[in-house]
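One structure follows; several queries about it will come next.
Of the protein chains in this complex, one is absent; all others appear in place.
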Amino acid sequence: MAGVLDTAATVSWIRAIGAVIAEQEQHLTTLDRTIGDGDHGANMRRGFAAVTEKLDGEFADPEEVLKTVATTLISTVGGASGPLYGTAFLKGSMAVKGRAELDGAGVAAFIRGAADGVKARGKAEAGDKTMVDAWLPAAEAAEAAAADGADAQAVLSAAAAAARKGAEETEPIVARKGRASYLGERAIGHRDPGAESTAFILGAAE
Amino acid sequence: MAGVLDTAATVSWIRAIGAVIAEQEQHLTTLDRTIGDGDHGANMRRGFAAVTEKLDGEFADPEEVLKTVATTLISTVGGASGPLYGTAFLKGSMAVKGRAELDGAGVAAFIRGAADGVKARGKAEAGDKTMVDAWLPAAEAAEAAAADGADAQAVLSAAAAAARKGAEETEPIVARKGRASYLGERAIGHRDPGAESTAFILGAAE
Amino acid sequence: MKKLINDPEDVVRESVQGFGHAHDDILTVFEEPPFVIARKDAPVAGKVALVSGGGSGHEPLHGGFVGRGMLDAAVPGPVFTSPTPDPILAATKAVDSGAGVVHIVKNYTGDVLNFETAADLALAEGIEVETVLVDDDVAVKDSLYTAGRRGVAGTMLVEKIAGAAAERGDDLAAVAEIGRRVNANTRSMGLALAPCTVPHAGEPSFTLDETEVEIGIGIHGEPGRERIAIESADALTDRLLEPILEDLPIASGDDVLVLVNGMGGTPQSELYIVYRRVAEVLAERGISVTRKIVGNYVTSLEMQGASVTLLKLDAEMTELYDAPVHTAALRWGL
Partner (left out) sequence: MKKLINDPEDVVRESVQGFGHAHDDILTVFEEPPFVIARKDAPVAGKVALVSGGGSGHEPLHGGFVGRGMLDAAVPGPVFTSPTPDPILAATKAVDSGAGVVHIVKNYTGDVLNFETAADLALAEGIEVETVLVDDDVAVKDSLYTAGRRGVAGTMLVEKIAGAAAERGDDLAAVAEIGRRVNANTRSMGLALAPCTVPHAGEPSFTLDETEVEIGIGIHGEPGRERIAIESADALTDRLLEPILEDLPIASGDDVLVLVNGMGGTPQSELYIVYRRVAEVLAERGISVTRKIVGNYVTSLEMQGASVTLLKLDAEMTELYDAPVHTAALRWGL
């Protein structure tokens, strides 16, 4: 990946997400079977397969790519993750409106928009054992890296590392949102599937 | 058992049947599960438990004992074996009407009456893989023994041995009556549960 | 064996009690002799009465079909075991209005013999009884050399249509005749993906591994004639339909009723996948599906599997099938 995310590089990144998600479908499903209802892998695969099909089209700028991802996810994923990832990409895209390419700060703005969007839409707080626990640290890490002058790729890497750590840290806690919340103490020791898929999305370009 | 079956000895024999059947319930059920519907053990246990409860009453002669067995089986067993054993004891009892005690010939008459009754009621022939395959050779063996002057106990023993052999010989054949007939060739190699219970009934006094 | 039961010995009694309580608006349960489930308003003056019964474990058959427009009484035996003559006789006496009683009997040795005795006893008490034997299961071949075809899911169609005939006022002979006509035009065949466990047996009636299917199963957990490797729902449905269509005299232009019946443990969504294929095949052959019913009606405890039944309809059978019915398991027009 280049130091900036132009339209083509944004498309490549999304394509890479599609590949990672397809590869990790079973893993995500297994996580979701343990503390949810076992469909997160299939949901994400279905959504990003539809997204990938749209990537052959013409896009004016990164915002348009990211908005297409958003609307496609909203209309193909369903479940909790569909509206939440839809909102993430929608609010993220709105945060980079008008930019022909995303530098480090642009990527950080996208991730912050996405993180805040997910948090607002799902009404989850940090520590509720949801994808918010990956998005929020990712946004902070991205902003810190961008402030240090990191380029697009480096900002995305910093965000991915933080998301992965955030996903891991969902393991020891009980859930307060999503299906896992029904399990009470029994969710302890298991990773949140949505936090895991967020880490895959942010890490797909690596 | 004595050389003749008086009323008390008839009651003892029936009581012994109840004990054997209770002991063999699981075995009969297993046979029936393999080529039938898995209830023969429970059916027989239910029936002879009810019969046993009736044995404390007063009986005028062996016929009355045997008729009580018949009506009790008819009204408690159900399934195919209920009416068939009911008929066996009913027709058998009619064959010994008026006898205060059964000598060898009397026992043989009972068994012949029972065998012919079962055959007529169920419309099964020898070799159809049913309890008829135990009753018919038992009747023949009983008559032969009685003709040789055997006493009640010896006649019953001869009948039991023949019934046991008849039950064994149901193994290699296909069934033409009862539930096992639905299985075609797949019934081959398995013993008919009703033939087995007939052998237990006739052998209970040993 | 894991079941929602108390003592295995009490399964039928407690279940019938619960059933009676849940449906006390349409029926009454008598516990002695055990058990008779009778229509609340029985005997209905002047009406021919219908009595059916057999082993328990096939619910909603038969108790679920007691009520206006269908059965007057049902006699549930122990699980998978025909009831004895006593309750059959009691049921027959309880519902006879003087117009006679039709016994609808599934063709199993035990059911036939016990109903036969009960009919003899009823006759001795002056009650006229006609017996309609149901034997719709084409899985049983060579019926000359067996106990004959079994009565399976088609039984509910005989009960529905004969029940409507009785309700409209047909006499004893006519009700029995239409019942026999339905049976003569009905064919069924079933399969199992997983067996059931009789409570007092405690072990499954047969075992299947993760890739096996039993074709031609009966409704008592008895194994079928053939065990094959699992195939797609469409291919399995074709295996059920083929022997039915070979046996039932039916041609392009004919009207049929399709019944896709679950064996108890099959999700409804799967039954509709089977129904979809049946409709597809019949459409290809130019046969009109004019009535259809999909659900768990004649079951085998928690067995996983399904059966397909076709009934070749005529105008009278169609009209009687459509007639109002109000039972626990079938209800329309009322």
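Order of writing sets the chain letters: A, B and C. Residues in each chain are counted from 1.
As a working rule, a contact is a pair of C-beta atoms (placed from the backbone, for glycine too) under 8 Å apart; a residue touches a chain by one contact, two chains touch by 3 or more.
Only a predicted model underlies this, so the values are computations on that prediction, with no experimental measurement involved.
Taking the full assembly into account, the omitted chain touches A, C.
For the chain missing from the display, the contacting residue among C:41, C:128, C:302 or C:319 is C:302, taking the whole complex into account. Checked against the full complex, the one of A:33, A:54, A:97 or A:165 touching the unshown chain is A:33. Touching residues on chain A toward the chain that is not drawn are 29, 33, 36-39, 42-43, 46, 74-84, 121-122, 175-179, 181-184, 186. Remark: the residues of chain C touching the chain excluded from display are 1-7, 11-12, 14-19, 21-22, 56-57, 59-60, 64, 193-194, 208, 210-211, 213, 230, 232-234, 236, 264-277, 279, 292-294, 296, 299, 301-302, 304-306, 331-334.
Just so we're on the same page, only the chains that are shown with their structure count from here on.
Centroids of chain A and chain B (each the mean of its C-alpha atoms) stand 76 Å apart. Centroids of chain B and chain C (each the mean of its C-alpha atoms) stand 32 Å apart.
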